[in-house]
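The full complex has more chains than appear here; those shown keep their coordinates.
Chain IDs A, B and C follow the sequence of writing; residue 1 opens each chain.
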Amino acid sequence: MPELAPLPDLIVEPIVRAALAEDLGRAGDITTSAVVAADAYFSGGIVARRDGTIAGTQAALIVLNLVDPTVSVSVQAPDGTSVSAGDTILHIEGPARAVLTAERTALNMMCHLSGVATVTAELVAAVGNNKARITCTRKTTPNLRTLEKHAVRAGGGVSHRFGLDDGILIKDNHVALAGGIRPAIQRAKANIGHMVKIEVEVDTLHQLDEALSEGIDAVLLDNMDPDMLRRAVQTIEGRAISEASGRITADQVPAVAASGVDIISAGWITHSAPALDLGLDFGVTI
Amino acid sequence: MPELAPLPDLIVEPIVRAALAEDLGRAGDITTSAVVAADAYFSGGIVARRDGTIAGTQAALIVLNLVDPTVSVSVQAPDGTSVSAGDTILHIEGPARAVLTAERTALNMMCHLSGVATVTAELVAAVGNNKARITCTRKTTPNLRTLEKHAVRAGGGVSHRFGLDDGILIKDNHVALAGGIRPAIQRAKANIGHMVKIEVEVDTLHQLDEALSEGIDAVLLDNMDPDMLRRAVQTIEGRAISEASGRITADQVPAVAASGVDIISAGWITHSAPALDLGLDFGVTI
Amino acid sequence: MPELAPLPDLIVEPIVRAALAEDLGRAGDITTSAVVAADAYFSGGIVARRDGTIAGTQAALIVLNLVDPTVSVSVQAPDGTSVSAGDTILHIEGPARAVLTAERTALNMMCHLSGVATVTAELVAAVGNNKARITCTRKTTPNLRTLEKHAVRAGGGVSHRFGLDDGILIKDNHVALAGGIRPAIQRAKANIGHMVKIEVEVDTLHQLDEALSEGIDAVLLDNMDPDMLRRAVQTIEGRAISEASGRITADQVPAVAASGVDIISAGWITHSAPALDLGLDFGVTI
């Protein structure tokens, strides 16, 4: 995997700030303010309680910095790292009040995003030596799409469209309303700039032929079994990128990948990935 | 379950608006704008593809209204309803462009929140005739806490604290930094108003005794097995509300509930609930 | 009074930023920009012109920092301090332009919040050796509730509910619409989580009996004279927290407190406290 550049803080910070504000409410951390002395000191870190792949360290760093810029953090396991239960991900030193106040928001971010990265990495591993790349969809958690797509990349996957505006994806409903694949593609081409790709969802090889004859960038092969996928790939003959889609689980990935498709997309890696279990421990050493 | 009042639109609308903006990006739905005629009409609805419990209809209504106020929606299965695969949840009529543009954001909201409601309802069912109530925690998806807690209520659960500011929850780290359970509780009482409850996490019956002797509202019985929970409940003798916590699965709920605890809390019902599979279909009839 | 922890800057900063933007308008401080040289230097401070209790120093620090982070401020009289006319509260050194531009917004914050703290401290003093605590209500200045409740704490008071969502307070109108105190309390209990307290407003001892028989956390004894309050406290017998309410002035506090109530609440300490007179002076020494 190539080096994974962080997202701009300008994009991540408002999301993190809102999440922290959601937890602080109107009065802040009333337990910690009352119970913990202002000069109590924390030395410890965020530690994995299960094996997995890490994402969300940037968000956690911003949470801690927003609560108290004097907290110092060193990243032991950057986004994309595979960790084992017990590994330290972030080593943290600073005022105990700040760390306890930031704890839950930082963990909520990291556990969720590491969960996404972890299931993505499992699918990537299942591809084996086939060429297929794992990609997510627009079935993301509301208001976390950018972070989840970054987590998919941390897990070794790649991104699909970021939204409705940065790619044409003609689905079955569009085809029905346009009166066929051919007019749908023609209308799309008449409206878009030269930097926008066109992908068309097809359910049959007949539809595939019609789409390819118009000239498109990619085809979404929806809910096809591995045999039909193989025949579709043969039909395409490199004239378009092939994407297999439709509730594909880790168990099914090897057969799907063996069909020769370029892309395997899965919505569940963003909308149904279980959180990776991470926790904040006192006194961890690096 | 008592009637579930909707959240104020003032709270839900900004979250929904941000989610829709995230999908529309800078140029809006370029596929639908190009491919679907302005006067195409949609009649259909959002339909369950699996059995489950519904939440998130308010968010979906707001999404559709934000895209086009002329879309008309009738709610067939309000929040808290159990549905079977094939049931219609929302019946929708209106301009096809608007419905297709709103589809993904509305479904992302409803699938996620119905997933939360569904697993909550499973835990509630597992409680059986015991008195325990199911509650969520602050381990929620960032920026969706209010909606997820409402979904928990749709599933028959109740809410815990909404954040750091509306309840005192003294955890193990607080106790350690305060120098004991007793000083922690005393400091909390000296700082808070008369409408704030105090809950203390205890790991042993000895700690439990210490907490009860100071007078508290609730105890969090962390990671205790059913036998120990039963002994804790006997020790408490109604002097505080008892909450069992610690990765409790649906399989474990019956035994935990049988211990006599008042509350069973579970973080995973918000952070790791798989999305409930819902879809948008043309031509559904009510 | 226990140590008063500051509010999170994350909460205070947006309020302060908006207030400063309100004063800067579209073109900033055109007088100072035109009239005062860029290298003019200010050494002086914010000084009390009347006796009182201080609140709002955090807001003032943020104002000055937002205008120019090179301004240096040392807090001579932190929130909660009693000051006499002439005392220096903040000592300030830095570019004169920045200090003059920040002056009015910083003073507007501090004078208002110190006004709240000052009248609160007067009520607290009037309680004398009685156990009653002074609390504010939701009758706060729009968009300043968090800061005003913090100012009440600076004056030695405690906070009531922060809003409609963090406590149940069943008032006369709720009782009327619910068909009685009993059904109102029962409905409340069926809907809320275990961390939410229930308080009920009662106007008569008969209503008080009805409320206590259902089991509640607190009673609001509305507009009762000291004799009736005393009888109410005797009736309660420790089964609930007692709160006296209803336009209670400093003169009335001793008699009210002597009735034995736990809480005396007053809306006017937030909505009608006169500002404490503070000013910015050149050349003050510490």
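Criterion: a residue touches a chain if its C-beta (ideal position, glycine included) is under 8 Å from a C-beta of that chain, and two chains touch if they have at least 3 such contacts.
Note that this is a predicted model, so its numbers are computed, not measured.
Trainee: Quick check on the homomer: 3 copies visible, but what's the full number in the structure file?
Mentor: 6
We take it that only the chains that are shown with their structure count from here on.
Trainee: With over half of the numbers shared counting as same, classify the subunit A/subunit B interface as same or different.
Mentor: Same, since most residue numbers here occur in both copies.
Trainee: Compute the rotation angle for the C-alpha superposition of subunit A onto subunit C, expressed as a multiple of 5 degrees.
Mentor: Rounded to the nearest 5 degrees, it is 120.
Trainee: State, to the nearest whole Å, the distance from the C-alpha centre of subunit B to the C-alpha centre of subunit C.
Mentor: Result: the chain centres lie 33 Å from each other.
Trainee: Let me have the rounded angstrom distance from the C-alpha centre of subunit A over to the C-alpha centre of subunit C, please.
Mentor: 44
Trainee: Could you grab the centroid distance between subunit A and subunit B? Build each centroid from C-alpha atoms only and quote it in angstrom.
Mentor: Chain centres of subunit A and subunit B, defined by C-alpha means, are spaced 23 Å apart.
Trainee: Quick one: which residues in subunit A touch 2 or more of the other chains?
Mentor: 24-29, 33-34, 101, in rising order.
Trainee: Given the complex with subunit B, which residues does subunit A contribute to the contact?
Mentor: Within the complex, subunit A contacts subunit B at residues 15-16, 18-19, 22-37, 40, 96, 100-101, 104-105, 107-109, 111-112, 115, 138-146, 162-166, 168-171, 173-174, 176-178, 184, 187-188, 190-192, 196, 268, 271-272, 274-275, 280, 282.
Trainee: Along subunit A, where are the residues that touch subunit C in the complex?
Mentor: Where subunit A meets subunit C, its residues are 17, 20-21, 24-29, 33-34, 38, 66-67, 97, 101.
Trainee: Inside the complex, what are the residues of subunit C that reach subunit B?
Mentor: Spelled out, the residues of subunit C in touch with subunit B are 2, 133, 135, 158-162, 165-167, 187, 190-197, 199, 217-218, 241, 243, 262-263.
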